[in-house]
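Heads up: the structure comes next, in structure tokens.
One chain of protein is taken out of this complex; the other chains stay put.
Let's look at subunit A:
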């Protein structure tokens, strides 16, 4: 009786599977082509284009007022900050000085947007690693911010509250009170986030040491936002190139050196505290005055190239306008944070397991329409 030695018949072979475009952990229509060997990832190839709407091309058709509302649809979780970026670029090009009131209100709403985005991220990231409760708690707190937005801007997500030169209308009389209520509320809830998830040993062990991004790689891949800062790369646009009212407020740039998934998680949680502190410094000191500076109905930028960057909830958003002096831009280009952050996914996921990939991707906080535009 001679039995063949079975072990020799099992050859390990690489194969490819699709993750997405319809996958709950990709948070949108992102398709990842994974080359795997068993559970081990050999290669991650993102395949984009499923939600491409040619926003940059549409900008060439639209007037500068109309462009603003298109940027809502890029990174919809930081829509106000996207709007602000376009408006700042146009205002710089026109050399238009906007009133102090506008700057302060823009800063407050931008920080509220950042908190709203981070609470949503916290919720879905918890869900990605298997903690469903976080989803409800994150959305509960985000809902209060959405109410503030809805009362002042009329919309909850795609706000289009900025116009070149200022704001579309003044803040609602309830805005200040609601914001203060929210700060008081959120200060009691943020420690719960730590009790529930951050302090959990199982969660920490799951997140530690996977998806490690070194500082050198963070810089060479153009990482920005919490992803870059978790690797020790100081890249906060609000500190290095202050715009709006950021030069008048005090806040810390959260830096971690580990560069792993847990560090990216902690950076975002700590950033919410910083955002709260920025809002607190400003909310009682909104200067009186106009809420917009007058511009021509037809805005024509002087011929030339203009660039402005801002810090969205995901990182550095750059707006490039090439104008030939007409009422439309000749070329408009956005440098989106998500695109660069996605580009390093292959680098940090190779060698890990498929389960790690989901956790890693969750802490990159990708918003696909921002990547695809």
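One rule holds for everything that comes next: a residue touches a chain if its C-beta (ideal position, glycine included) is under 8 Å from a C-beta of that chain, and two chains touch if they have at least 3 such contacts; residues count from 1.
Here, contacts and distances are computed from a predicted model.
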Original post:
The complex has one chain missing from view, so what does its UniProt entry call it, picking from "Mycofactocin maturase MftC", "4Fe-4S dicluster domain-containing protein", "Putative ABC transport system ATP-binding protein" or "Alpha-ketoacid dehydrogenase subunit beta"?
Top reply: "4Fe-4S dicluster domain-containing protein"
Original post:
Which of A:70, A:129 or A:359 sits in contact with the chain that's absent?
Top reply: A:70
Original post:
Touching the left-out chain: which of A:14, A:37, A:143 or A:216?
Top reply: A:143
**OP:** Touching the absent chain in the whole complex: find that residue among A:62, A:100, A:181 or A:253.
**Re:** A:62
Subject >> subunit A residues that touch the omitted chain in the full complex >> reply: 62, 65-66, 69-70, 133, 140, 143-144, 147, 150-155, 158, 160, 163, 168-169, 172, 192, 195-197, 199-202
